[in-house]
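Here the complex is missing one protein chain, while the rest keep their positions.
When the chains are written out, they are named A and B in that same order, and each has its own residue count from 1.
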Amino acid sequence: MSEKNIKNLEEIFEARIARDEKIEPKDWMPEKYRQTHIRQISQHAHSEIIGMLPEGNWITRAPSLRRKAALLAKVQDEAGHGLYLYSACETLGISRDELYEQLHSGKAKYSSIFNYPTITWADMGAIGWLVDGAAIINQVPLCNTSFGPYARAMVRVCKEESFHQRQGFEIMLTLCRGSEEQKAMAQDALNRWWWPSLMMLGPTDAESVHTEQSMKWKLKRKSNDELRQQFIDQTVPQADLLGITVPDPDLKWNEETGHYDFGEIDWDEFWQVVKGHGPCNKERMNARVNAWNNGEWVRDAAMAYAEKNANKKVAKAS
Amino acid sequence: MTEKRNWPLWEIFVRSKNGLEHRHFGSLHAADAEMALENARDVYTRRNEGVSIWVVESKHITASNPEQNGEMFEPAQDKVYRHPTFYDLPDEVKHM
Partner (left out) sequence: MKNQNLYNYILTIADNSLILAQRLGELCGHGPNLETDIALTNISLDLLGQTRSYYQYAAKISGEDKTEDDIAFLRIEREYKNCLLVEQPNTHFGYVIGRQFLFDVYHFMLMEKLQNSKDETLTAIAKKSIKEVSYHKRFSSDWIKRLGDGTEESNVKMQEAIDDLWRYTDELFLMTEAEKIMVKEGIGIDVSSFKEKYYEEVAEVLKDATLNVPENKYFTKGGKEGVHTEHMGYILADLQYMQRTYPNMTW
């Protein structure tokens, strides 16, 4: 194809997106669109399955049967989200195994928040409330993103996410209405998860590289800073309701802007974790790699069995 | 050991309730059809979303080529006589 032709196709392509048309897997698309989507969707998928680990850590220790069932169902949902998103990614011509390979080799990234440890039961509350809360803010706009399979996966994901945040908040609420020890546990969890949750919405606009292109392709609707502000504005009143304190001495309602002002985020910490030196990066990656490697004989066996049986069926048919 | 092969991809179609058609719900990996059905049940009907499931290995689906969308679909656009509103009837004729 000549360069002029491609340029033409690209213009038509961008115009379709601008008209809010969806792009489907077999449609022509610029290579950059494909690569960007593979990167973003797989990163998102990886985050879902790595995200199972910190919460999975408390399934056996959940303090009541009701909480245990809810937590199990929640972590299971995250596996489902990973699965929907890997499937969406696969429509772009890359296999799940290749995507795993990228994750396991450290080439692919995932959300840094999951590199923090879950050390008390209250962390289950804080994660549901704050981490799923921030995720929802990130994800809702993606239900209208330009790539069809991604948009459809996100519709399903968002529908399921709402229970996650509610169960998290309910855990916090119960703790805050409980004993002094429980309330302290809730406060401690907020202290540890607040800043990483703010970081979850991405680097500041000044440092964020992909934003403009992503806006055009509807991978992003609002900037990181706008999303962060939205998250803070909606979450602070919830903390007030719980009766616990957001660990930011600079946090203050601003009458003029109609938003909360907040303190400086420690971006050094953010980049340290992104680069692999967070408290649990190694543990998370080891858990995934081990699960995959230990499961190899199982996957191979199922495949071998399927092939044998397919042969048997063929033999019968002839 | 035999050459390494990964579980193939399957497309999942779910009937949400009797009277409705099966709708494409998504895809998943499974070694064989039975497993695909079981996985589909566990992945796509956890919240009571279905009463019937079809699975088909993705490689068996033949798709139309979007580059031929012109010849495939546009010829149908001007066949307005296939639609009831093409025909003018007096208002007195009801229920037709």
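Here is the rule we go by: a contact is a pair of C-beta atoms (placed from the backbone, for glycine too) under 8 Å apart; a residue touches a chain by one contact, two chains touch by 3 or more.
Since the model is a prediction, treat every value here as computed from it, not as a measurement.
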Contact footprint on chain A, counting only the chain that is left out: 49, 52-53, 56, 59-69, 72-73, 75-76, 79-80, 82-83, 86, 121, 171, 174-175, 178-179, 181-182, 287, 290-292, 294-306, 308
Positions on chain B contacted by the hidden chain, ascending: 1-2, 7, 28-31, 34-35, 38-39, 42-43, 46
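Heads up, the rule we're going with is that only the chains that are shown with their structure count from here on.
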Footprint of chain B on chain A - complex, ascending: 24, 26-28, 76, 80, 83-84, 87, 90, 95-97, 152-153, 156, 160, 299-300, 302-307, 309-310
Chain A partner contacts - residues on chain B that touch it in the complex: 1-2, 4-7, 9, 26-29, 31-32, 35, 43, 46-47, 63, 65-67
